[in-house]
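Single-structure report; data block below.
In this view, the complex is presented without one of its protein chains, the others remaining in place.
Letters A and B mark the chains as written, and numbering starts fresh at 1 in each.
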Amino acid sequence: MSSGLIFAITGVVLFAMGSAGMLLVAHLLRRILAFNLMGSGAFLILVGLAQRGGTPDPVPQAMVLTGIVVAVAATALALALLRKLHTLNGRTELPRVEDD
Amino acid sequence: MTISLAFDLLLAAALLWSAWRALVNQDTFRSVILFIVFGLLLTLAWARLAAPDIALAEAAIGAGLTGALLLDAIGALRGKDRQP
Partner (left out) sequence: MKTAAIVIGAAAFAATMIAALLDLPPSAIHLPRLVDANLPVSGVTHPVTAVLLNFRGYDTMLEIGVLLLALLIVLAVGTHDGADAAPTADPMLQTFARLAASLMALVAVYLLWAGARQPGGAFQAGAVLAAAAVLLHLAGVLPAWREPGALLRSGLAAGFLVFLFVAMALLSQGTLLQYPHAAAGSLILLIEFALTISLGLILAGLFLFLSGGQGSDS
């Protein structure tokens, strides 16, 4: 089992964990963390899967490099919105919708 | 070969464990600290995947900048709570 495959599988588990967290965690800051975990999982799958044969592949590596920078911008944007929400009504959670 | 395989498995387990703890922890401050730990472990994983470019970016951005942003946000959220 190559390290590419090991980390691709880790990435799948991280992605599943992050998506479950996105749906279940109420606190928005921790939901942003869950979103970041999903992103990291996707990056690990992208690079790990391309390198499961053992040779480094520069194409997914470059894609992930841009992805990391975009992810930090998305995180900062989400945090700005969270802080605005908190200044406006003092909440750190979205209002709960009773649908069932 | 077996040593590097064992290291990979250990690193994968540590990644999953820190991610899990960051998600389920009720204290947001601890969650963020665990997330920074996760970022540093991920840097090691990129190094194992022969991707030094991503490892450099992850160390500076994932662990450094994201951590500073998250901690600053916690400070702002808590600082507001203390005021009436």
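Everything below uses one rule, namely that contacts are C-beta pairs under 8 Å (C-beta built on N, C-alpha and C of every residue); 3 or more make two chains touch, one makes a residue touch a chain.
Computed from a predicted model, the values in this text were never measured in an experiment.
The chain not shown here is in contact, across the full complex, with A, B. Of B:Ala19, B:Leu41 or B:Ile61, it is B:Ile61 that touches the chain left out of the display. Residues of chain A in touch with the missing chain: 5, 8-9, 12-13, 15-17, 19-20, 23-24, 49-50, 52-53, 55-59, 61-63, 65-66, 68-70, 72-74, 76-77, 79-81, 83-84, 86-87, 100.
In the full complex, chain B touches the hidden chain at residues 52-53, 56-57, 60-61, 64-65, 68-69, 72-73, 75-76, 79-80, 83.
Here, only the chains that are shown with their structure count from here on.
With each centre defined as the average position of its C-alpha atoms, the distance from chain A to chain B rounds to 11 Å. Listed in rising order, the residues of chain B touching chain A in the complex are 4-5, 8-9, 12, 15-16, 19-20, 22-23, 28, 31-32, 35, 38, 42, 45-46, 48-51, 53-54, 57-58, 61-62, 65-66, 69-70, 73-74, 76-77, 80-81. Chain A makes touch with chain B in their complex at residues 1, 3-4, 6-7, 9-10, 13-14, 17-18, 21, 25, 27, 29-30, 32-34, 36-37, 40, 43-44, 47-48, 51, 56, 61-62, 64-65, 68-69, 72, 75-76, 79, 82-83, 86-87, 90, 92.
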